[in-house]
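Every protein chain but one is kept in place in this view of the complex.
Chain nomenclature is as follows: A, B and C, assigned in order of appearance, with residue numbering initiated at 1 for each chain independently.
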């Protein structure tokens, strides 16, 4: 890889303009980078084009030899379809190009893509993000970055434009995917813990919302307890955030990763049973905090 | 109760000058209240006396008829010994006095004391606090207050001097004890969740401290994840905070309360087994976050 | 204690003629022993009187100095009321009498009664039984016996008449109560395991009864899998056997004993939550195998 040339690059490719990708690409444009974008549904690119983005017809058309390409795709298979199955992807990036994968995918997928890219003279950086679409649009995401040191340096100026902070998880790309799974596990565990304690309160005459307030306005002041606390207090699980089916996919990956490394995780096992139960009861499309209904069901309280 | 007279009161009794009580009494003194104090060990009152506190020889000597008395005692039995077994306590408070109980005790104890006081013409207010000794000294505790509306109004000026915020849990004193237990349960659940995720990280080559940082510096920014995250990341469970045996007492009360109200709480059940295991392994005197060692033990990692 | 005299005894007292006690007393009568009986409800003794039993008006009237008295009472408090609170009980047994307690009570109750009796020159033998009323009537119970070696020898001929086998749990009476609790725990665990596997089968098109048959007619040929397997397969939990509320009392004692000895028991914790959930849902009066409904509820299957 010729770092000197790369460092002078002022253009970037971007594949995947969903709720998250659109906001991120927009921030790259605002930062003055020439941005070639691709999305399956062209309409989503309309306002970006008005801001100066170059819309192309094929995913690999956003790529320049030795350049940088970001992907923000729905899941593992969508990512692999574009970056592994389609041979043009690495052929066009070669030599020395960098693929920054922003999606939350499994460590196995990261491992596979990393090996595949490396064999084709291209570098894979895993960069899953923490934050919802509003943070993506505001450029205040958190990024979990892992991969080759040199490549990380090269993409650093780009990442600064789209995030408030980058956490470095070392040389092995899949480490940041692993960390993202472990992070999401903590969210689900907090949901279940709140659900149990709010149910205990409710059964004893204390308003659920009062318990939520007590947590989030004292020693649990983070976004997770505040945001999910409100949802769980009012059993407000309308679709909109992370669908429960998708949350289940994450916990399933946590458990698979735990099994592969022989790590017992009893709360993860409990979450598994909570999520499967919710799916059995037809709650798969609700926000994943609907796993909290399990504690209420068990206690003989209807929704 | 004659609220008009009580509202003009400028003096208060205080029983229990341990790590927490000392700081709280000190703030009442600084606020200009005449403060009569009692502690089993007299030395602990020395500097308070220098600040103007009146040290007495018997617990009930801090009490004035129709006045206000605070207690901050070690546990349920210490509280009951002083405020229920010793008949002088309510006799001296009578008529119309108010007992503000700051200790974390069981809902059952609150229920019993409340009935006992009521039968003797005295009001029991439950006011367990959230915060460690540093907050007690700084006057930045959180107070969970419950009991009669009028009595709450009367003690309100006093509480303002020792806390940053008072959460009102309604008319029934035991509600705030219940809420405190539910609060502590969430802390223990967060400890276990962090322990499992840090262990998963460790088994996969990611530093535990890196995971702790990722949580507490993004969406889990509260004190619990920051403080306990550091301890768990470094397996630093030296005595000093809440001893594990005391944490077990709290979780046992959570489970008992849950049983009495037929509320299944699977994470609480898991915590039970984690704490019992820690006690079996001789960790009862460590900080209660040492329950996190269970996840490491299970994963075949020594301490 | 004068073993020679005692061994020649041919009479016995019996307190408690419920479903179990009636059958047991009947077998003592049939064996030719002079049997003095007491029951709160006199009618239950009618046919025993016809067989030769001597019906008395007060519990302690069944007792002869230095003799043997069996009790089969509903629960811990009924037993303590008669054998500990009522001072006549030990006064009349004294000196050298033996109290054989057949009830399933807590180790703590056994410990307390044992000390109390010993202080009054009387011996307490714990002899909880395994078996339902049909076995009691048929004289085919299993007895879990513990207490003083000499006393055990003396009552041995009596026990032979009412049971098919006596298991000796040593010198400490509470050991057999402990063993009985551990035994009942295994029954509840088997119920839950069957429930989970039958639910898995049902969700995959295999009849629940087919799974029950596969277990009980191959490697799980004992009475527990056969009897409960049928109930669980058909969700047939009509009252008649052990009420769920009573089963919960047993598991609660298991958990209390486990806590007192710092023994983590995760399946017992799970059973706790299953039983509390069943009680919340109004199933407390059903047979305790109704805890199996929890697995079906969780899987989105109605009853």
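Simple rule for what comes next: a residue touches a chain if its C-beta (ideal position, glycine included) is under 8 Å from a C-beta of that chain, and two chains touch if they have at least 3 such contacts.
No experiment lies behind these values; they were computed from the predicted model shown.
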item: Residue, one of C:178, C:231, C:244 or C:275, that touches the chain absent here; value: C:178
item: Residue touching the undisplayed chain, where the options are A:146, A:179, A:233 or A:258; value: A:258
item: Listed residues A:31, A:56, A:279 or A:301, member touching the removed chain; value: A:279
item: Residues in chain C touching the chain absent from view; value: 107, 130, 142, 144, 165, 167, 169-170, 172, 175, 178-179, 182-183, 185-187, 189-190, 192-194, 196-201, 203-206, 210-211, 213-225, 254, 257-258, 261-268, 270, 295, 298-300
item: Chain not shown, touching residues in chain A; value: 252, 258-259, 262-266, 269-270, 272-274, 276-277, 279-280
item: Interface with the undisplayed chain - residues on chain B; value: 266, 273, 276-277, 280-282, 294, 297-301
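Keep in mind that, in the parts below, only the chains that are shown with their structure count from here on.
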item: Intercentroid distance (Cα basis), chain B paired with chain A, Å; value: 39
item: Multi-partner residues of chain B (at least 2 other chains); value: 258, 262-266, 270
